[in-house]
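Here the complex is missing one protein chain, while the rest keep their positions.
Here is subunit A:
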Amino acid sequence: MERKARKQAKKAKKKGGDGNEESKQQQTGKGKTEDKEGQEESSKPKKTVKVDKTEKDVKKETNKSNKTVKVDKVKPAPTPSTSVPNKKEENKKKTPKEPVQEKQQQTQGSEVGGDEADGATGGKSKAELKRERREKQEAQRLAKMAAKTKAVEEKQPKKKVESQADKKSSTVDKKKKGSGDAGKSGKEKSGDKKSTKRRIPLLGHLTPPALQAPHAPVNSEIIHPAVRTLGIKMKDRVIDGSTARVISTLVALKKLINDYQTPESCDLSRDLAEKLAPNVEYLNACRPQAVAMDNAIRFLKHKVNSIAPNMPEGQAKDELRTAIEDYIKENITLASSAIASHAAYLMQPNDVILTFGYSGLVCEMVEAACKNGNIVNVVVADSPQPPSGLAMVQRLASLQVPTYYRLITDITNVMDKVTKVVVEAEAVMMNGAIQGLCGTTSLALAAATYHKPFIVLCHTYKFCNNDLTDSIVVNELGDADKVVWGPKGSNAGLLAGWQETRNLNVVSLVYDVTPASLVTVLVTEQSVLPTSAVPVIIRRNYADVLGQD
């Protein structure tokens, strides 16, 4: 109905009494199209039709051109795909379409078109005949294209029908089962196009982990082999932890830059940026990027963009390589030792430190503290899946530090003996919130409850421009099967059939966000800061790189 009104309004603007007759015909035509075509398909041609109409209006074309538009719509009624070639025709042609109209009428023959054809055959010139021939050829060529696109488009309406059906069924399910926070989960469920993988209520915006790496042939021109192997390693969690992932990503991209050769007549900066993009996407598809990785890649892109166009290739590549190496050295290696020494300064003899999981920075801090002569005791809290704390405990024990290993649910029983809680962050948000591995917030809350300082260690390159208030908005889903098979004894694998069961979901979150109010201090390589200083650092150091996101 809206479309009719819009079209009528446009017709009303045009001159000539013919417009009225045609408008009636148009209405009938529209009526038929609306009956015959699917809603979504017809919206497409109509949009392009409007564009074309305005162009034609500008060029003062006759009303007959409008008829051709209608004809195009009417004819494709049985098979929506044919509207595609017609659209393309319209897009390409900016000249009057009387001959096209005639040909289409002749070839396809609709009821409405027939009437108009009689009026249009009179008064053609040679130029118009030529145009006719040309357009005939085009029509034949486009018909071939249509045959190809037909196959594609037949799938599309099916998918859309399915997704609509799925949306309906999911809403029905919700009414029956009633997922909590129906408003939020409802939006999330109906918002995303439902794929065959199911979404978890309340976390519908998070994609389940990739089971297989996206397809890329070994000798692909687009995905560098180093990037490909890295992607698979990250997907399988062989390389884990933001620092390791950043270093390995930059190393792989360095290899890519090494092997890169500028093609003829191309700007190195633009072309390299284009070549980098699919590689980065590939890594993202293997495993969603960590914030730290995102920042590092942004830095690299910024560097690539800033290469002068007339710089020789060898020099440019050298510059990029040294830039990467310097980045790693400054922001990771040297920064880590600076953070460790700052944090070790905060330690006192016989401190009992509570930490979570495996953290390279905390280990370095303990080492530095031991060198200073302050022997600290460390309690490692660990979540059962994944048990990264075991590696931590082994490393600490080799440092001759008294170590205790506890489950994360058990920390309230040790809190009265703990003096400080120290963790490493995966990322720091602009509002001071800390993103860490899932479980860090339990430590933060226990520290607040028992009035112990909660110290966070973080490199500045992990600061990011997001502001997060809760842990669900931005997160990653881990492997739920590890949770199902985690328990020992009779409870192992009890929920093994959870994917088939409609009522049951198993969730493993990777990250969580600690609110800034629970954090006492943030230790960075620059200094020991309160969380309110985070936006200052971002602005000072990374404004150009991080941009206005």
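Here, a contact is a pair of C-beta atoms (placed from the backbone, for glycine too) under 8 Å apart; a residue touches a chain by one contact, two chains touch by 3 or more; residues count from 1.
As a working rule, contacts and distances are computed from a predicted model.
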{"item": "Among \"Radical S-adenosyl methionine domain-containing protein\", \"2Fe-2S ferredoxin-type domain-containing protein\", \"Translation initiation factor eIF2B subunit beta\" or \"GATOR2 complex protein WDR24\", the UniProt name of the subunit that does not appear here", "value": "\"Translation initiation factor eIF2B subunit beta\""}
{"item": "Absent-chain contact - pick from A:239, A:507 or A:533", "value": "A:507"}
{"item": "Residue of A:427, A:446 or A:523 in touch with the missing chain, whole complex considered", "value": "A:446"}
{"item": "Per the touch definition above, residue among A:145, A:266 or A:407 touching the missing chain", "value": "A:407"}
{"item": "Option from A:238, A:494 or A:536 whose C-beta touches the chain left out", "value": "A:494"}
{"item": "Interface with the unshown chain - residue positions in subunit A", "value": "175-182, 184, 200-202, 382-385, 387, 390, 393-394, 397-398, 402-413, 438-439, 441-442, 445-446, 449, 470-472, 475, 483-484, 486-489, 491-492, 494-495, 498, 501, 503-509, 512-513"}
